[in-house]
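Pasting in a structure now, in structure tokens, and then I'll have a few things to ask.
The complex is shown incomplete by one protein chain, all other protein chains being positioned as in the whole.
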Amino acid sequence: MKRLLLLSGVIVGACLLLAGSAFGQEESGASEAVAQAAEVVAEAVEPGPSLEMFTVNNVWMMVATFLVFIMHLGFATLETGLERAKNATNILFKNTLIPAIGLLTFAICGFNIAYPGDTWSINGILGFAGFGLHLPEGGGTSAYNVGYTYWTDFLFQGMFAATAATIVSGAVAGRVKLLPFLLFSTIYVAIAYPIVVSWEWGGGFISESFHDFAGSTLVHSVGGWGALMGAIILGPRTGKFVNGSVKAIPGHNLGLATIGVFLLWLGWFGFNGGSVLSADAEGTSFVLLTTNLAAAAGIIAASVTSSIVQKKPDLTMALNGCLAGLVGITAGADVVSPLSAVFIGLIAGVLVVLSVLFVDRALKIDDPVGAVSVHLVCGIWGTLAVGLFRMDGVEDGSFISQLKGVIAAGVFCAAFAGILFLALKYTIGIRVSREEELGGLDIGEHGMEAYSGFQIFTTT
Amino acid sequence: MKRLLLLSGVIVGACLLLAGSAFGQEESGASEAVAQAAEVVAEAVEPGPSLEMFTVNNVWMMVATFLVFIMHLGFATLETGLERAKNATNILFKNTLIPAIGLLTFAICGFNIAYPGDTWSINGILGFAGFGLHLPEGGGTSAYNVGYTYWTDFLFQGMFAATAATIVSGAVAGRVKLLPFLLFSTIYVAIAYPIVVSWEWGGGFISESFHDFAGSTLVHSVGGWGALMGAIILGPRTGKFVNGSVKAIPGHNLGLATIGVFLLWLGWFGFNGGSVLSADAEGTSFVLLTTNLAAAAGIIAASVTSSIVQKKPDLTMALNGCLAGLVGITAGADVVSPLSAVFIGLIAGVLVVLSVLFVDRALKIDDPVGAVSVHLVCGIWGTLAVGLFRMDGVEDGSFISQLKGVIAAGVFCAAFAGILFLALKYTIGIRVSREEELGGLDIGEHGMEAYSGFQIFTTT
Amino acid sequence: MKRLLLLSGVIVGACLLLAGSAFGQEESGASEAVAQAAEVVAEAVEPGPSLEMFTVNNVWMMVATFLVFIMHLGFATLETGLERAKNATNILFKNTLIPAIGLLTFAICGFNIAYPGDTWSINGILGFAGFGLHLPEGGGTSAYNVGYTYWTDFLFQGMFAATAATIVSGAVAGRVKLLPFLLFSTIYVAIAYPIVVSWEWGGGFISESFHDFAGSTLVHSVGGWGALMGAIILGPRTGKFVNGSVKAIPGHNLGLATIGVFLLWLGWFGFNGGSVLSADAEGTSFVLLTTNLAAAAGIIAASVTSSIVQKKPDLTMALNGCLAGLVGITAGADVVSPLSAVFIGLIAGVLVVLSVLFVDRALKIDDPVGAVSVHLVCGIWGTLAVGLFRMDGVEDGSFISQLKGVIAAGVFCAAFAGILFLALKYTIGIRVSREEELGGLDIGEHGMEAYSGFQIFTTT
Amino acid sequence: MKLIIAYIQPEKLNDVKQALYNKQVFKLSVTNAMGCGQQKGFHETYRGADIEVNLLKKVRLEIAVNEDFVQPTIDAIIAGARTNKIGDGKIFVISLDQCIRIRTGETGNEAIG
Amino acid sequence: MKLIIAYIQPEKLNDVKQALYNKQVFKLSVTNAMGCGQQKGFHETYRGADIEVNLLKKVRLEIAVNEDFVQPTIDAIIAGARTNKIGDGKIFVISLDQCIRIRTGETGNEAIG
Partner (left out) sequence: MKLIIAYIQPEKLNDVKQALYNKQVFKLSVTNAMGCGQQKGFHETYRGADIEVNLLKKVRLEIAVNEDFVQPTIDAIIAGARTNKIGDGKIFVISLDQCIRIRTGETGNEAIG
């Protein structure tokens, strides 16, 4: 508890201190809008998108932003539903804080690490354009970008950022201590995620040859590596592996989990659709098509695979299959044909089921929601799939450059997450006591039950 | 179980086989985008919508698409909430698979049956433009349609398609076997639904005189007929009708059911708003107005009716009333005045309550969620209401032509669904064993509980 | 029960009677669309927004409308989750009826009280442009407004209207009788809310100097005053204050509550984003930025405060903090810098926790969901914050004029709500019997449980 | 006075209640329980890991009766619950020392009914 | 040693616990139960079909006590639970042969408290 206060102090302190310098510059931002609007009209005569087109583009990007936002609710409900009732409050709390932390840290530094412009410190690898949000000259007009204003740009990217941390949350659920988890998330989302993003979308060293349309690697596998390291370093939940045999620890609310997956699917309309970075009709609608076909194919493939392997069709696998298809298509949604999208989704759906079983049975790593299988395994698959399925004429995204990108991100993230988790482990500790775990983190960390009054019978 | 594998095999096989030919043609789709964009700019000089207008239209249609998409979550949660806890996993599984099946089969054949262009085999009744998605010349530009690209067209229509199957799901919940239900859904959505759609929206034999703006008949009553036939052929859930008296089988989670109805209402902004097929400001906003007024009126009317008939106001009836109003206004949302929309909604709200009671008490048909009353009865009401309430100057939609359309769709769908259900019944069987039903389909079909750990006390 | 019938009769009767005159004028509305569209094209040559720009604007406003719509589901689930399981059906029922009542009464009279145009009866204080919706000349074109059609205008405002009543619902949950509550809501939303709105947005007596961008005062504190008066006049739930000590009455479903807050946050993209009243790229994106930063800051601040004051971080406080930040930024989202938005959110987050404790412990007012703290306290804070934080060059919104506005709205609403609640109390009664309260309003008012079959153990 | 405890299949509760009513036994208490008996459990799997579910849902009845109602009560429970399938359940009979009606303070045989 | 079983109204649990504390009875076990007694059930309807709910929510207490605590315990339960309305509940007393504290293995009177 004391530590949470500490953390909170740090966050808020940082907020206040940095924000002073950070946000200073654009104080007059909105009040300049009118002036700039006039400018824009003037500019409209010159080449460049018309004000109308700019406005449509920006509307689409704002829609995409709120769709990505709602993914946080999707993650929250999916993860909650797939863990036990006694940890529900804790998971909901984490997943409410993460978007808040994500947005604020992205404003403080993440955005300017991810998009360093020409302020590279280590060329193509690490740059930092300074703390805070500074409305650039013309940042509210198409002079900034044909597709969106500076503010929209930040918000859309900021909503992405927090997803990386949320992915980790699922893999460490049920035993991680709240404060160190929040510390991990804050640092991971403020530093690790934007660095990787800068390599590709920020114009860094892999941006020429690597193709990751909306982040199979940059978002999902970044989160997935964190999930993997977290799950390994924390160890399994008590009762998961007993005398060498794998025990099921069933999720407590499959309705909640299903809501989560549908919301994530919905969010992907913005995650991928918004990554076109404009409302271009053909571009966006094509991406939505491949995205949806892959999701559908993932569901079918995971259901079939689960029926074969597990004898009965497993709802949670069908749900994972949907996400697997979506993660899989994310890297190449713009450069693979609809048929290829179906194939990518089908393979992702098979892969995710086998991976869940493999992680459980062979690796004996306890990943309650399948975050590693969905985001890391299918994130890698999707990235490599670009090399296999990209359409003729697409220049970047050869299999080799995809592999290089995967490895670069993987090495960095695994190391970063591993060191960070270990550092936390050997300082403040990352795992709750066995007793707290058995009694549930809701009581242990929050003194509050998620389902007050309900008779719940859990022996695990 | 074996059968599920079989089905799955068939689906996946079909996918792979057909997809090869199906998707082949547009391989270079996205990569042509740039070239086409240039073309479009050129075309912008010629008459036709400006690129800006086309882009806005397409954005609106994509928004409508994701709104219709989220209706699937609405159906899933509504149906789950209104059935018992022991069948929740099963319902969630079905409703996760249906949009996947719907989208894929619509890509394989449904879209080209629904919109056969000039490839009619039986004039105005049955046509088929071939398997798969083939980007037509200029399919990504306003040359295809002023309102949307080919891809958007497909996605929007594909999201609609799956709703027809989902409607059936609610009526057969709690006792239908998984595999035959999925088989039914696949065939119904792949063949029956698009055939009916082709008659009106595809330019078929009733398209001149019949007016069904967004599908009171084409979508809702198509689903409703399937629901009716399914409920009859399956028979009631055990314990529903005992010695001639009607027993209540209460739904287990009214919060989930309420989420479902609100999401469906939300989805209707796209279902009806998107059916304008462009972002035309007056057209779309007018349709949203009538849609929302009818929903509101349906809630009020159903609440009042239920208070009178049932003594106390019944939440599930209020929820059904909302959907009743929405289904009712769907046929005429563009051609009735706001006042008429209120009347249509009020009458639908009364109708749905009486119909639920009638189906229960007089017909002794067991329809757990009221799908027949909501989608069939109110779908018919809405379609006929066009004849009664259409504004002066509207040419199509006379009462007689509406009636003809209703009958045409009804005869075809009832026959198709009836034969299909009977065929399944006498081959692989459509109903789970009495024991499985009593124990719940979650354990029986999936070996998995939806609320693991919760103490649930059910004697029904 | 009888009274519910009565009420229902009144509502429906009013509907039918008024609607006749009300909606009459625009009968030919939609059918004129084509003609008008032509006109618009003609007009496009003249100054004024292009048809494209008008269409984009209108699309954005329709998107904002459905986002505000979904807030009603957010309120429903939040309130349900924070009360006990035995009252869930009742809360869901209320929250399903409120948007229906809100929309219909707003169509009948609210809209024309809120926006009286030049029909003021008491100058700047009370006006009424007549019953019902009457499409004005050019109401479907930019001649009506550059940002939206008349229909969109109504729908967007109508969705806002119902929120005021919904806010009250949370504070009186668990003991208010259904019928008088619905009567209160109907009158409050039909008369009180639009009167206050007319003072500012309708061009009334405070519209020159007061700045309330999207309704910290006009919507939230209007609801908040109703909540406060309701909670006071009803008295606390049985068991809340026992022998002078404050007892916790835990909410029964924190997952549902979290869904509610995320949906409300989502809705705020439209609540504030739509209040720009056009899709202006810089304006809307700036407002979305400040809105989201304040929400994030509110979450962090409330979590920290709750960790300090309550020893352990309280999920429900974090959720309230999110809403506090959102309510706080609503008045000044367009005129404060991003840094100020963070500060406003942080302070709102602290404030809401302290206020909840103060209302509980010092005032001994029982407000199950914290509606008073979130909507009234933070609504006032947000309004005053405009005076403290507005950027240079913003003319309206000085601290003094903000204070005046707050007081004007407060005096009127407190009086209106107080008198209305008292009138209901001494006529038909507003509180259920102690027995009904103990057994739960679900059984008492609806004869129906929300979680049929679940074993729920409640001693409160 | 005896206290009769019975474990039955949940879906037979209504039948048992009906049978008890026919024998003029109107008072009873019900709890939900889980039982492990001759009836074999079933296998659930969750995400590929096996769960052997051997605690099956049962309903537990508790009925306090006077001596002369013991046999009729037992007969009624059997009549309502028997399906001749494994899992039908058990009836246990215990001696009751005392019974008190809280409302009136009545004790013994008067209090029981 | 006796085992006291009581069925009370759920909302009286806190009062009963308080009354027991006052009599130095600190140990008890609670289950939620449904009861059928003199108290009439109520009618729910769901989508127009009637449900006669005659199993009402009750709380079941189980308290093992030594002989000299039997009467105080009964008195306390009555004091806490009585409202003089139908549905107040019943108390049953059973002889307890043995009692064992799992932690220490203590048995009999020592184990009970």
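For clarity, chains are labelled A, B, C, D and E in written order, and residue numbers in each chain start from 1.
In the analysis below, a contact is a pair of C-beta atoms (placed from the backbone, for glycine too) under 8 Å apart; a residue touches a chain by one contact, two chains touch by 3 or more.
Remember, it's a predicted structure, so these values are computed and weren't measured experimentally.
Within the entire complex, contacts from the absent chain reach the displayed chains A, C, D, E.
Summary of contacts with the chain left out: across C:Ile98, C:Val356 or C:Ile430, the touching residue is C:Val356.
Only one of D:Lys17, D:Arg60 or D:Arg101 touches the absent chain when the whole complex is considered: D:Arg60. The missing chain lies against chain E, touching residues 3, 17, 26-31, 62, 64, 94-103, 105, 111.
Interface residues of chain D facing the missing partner chain: 2, 5-8, 31-38, 55, 58, 60, 74, 77-78, 81-95.
Chain C meets the missing chain through residues 246-251, 306, 309-312, 314, 316-317, 353, 356-357, 360-361, 370, 457.
Definition applied: only the chains that are shown with their structure count from here on.
Path length between chain A and chain E in the chain contact graph, taken as the least number of steps between touching chains: 2. The chain with its C-alpha centre at the largest distance from the centre of chain C is D. Looking at chain C, residues 50, 52, 56, 59, 63, 253, 259, 447-449, 451-452, 454-458 sit in touch with two or more other chains.
Looking at chain D, one finds that residues 32, 44-46 touch two or more other chains.
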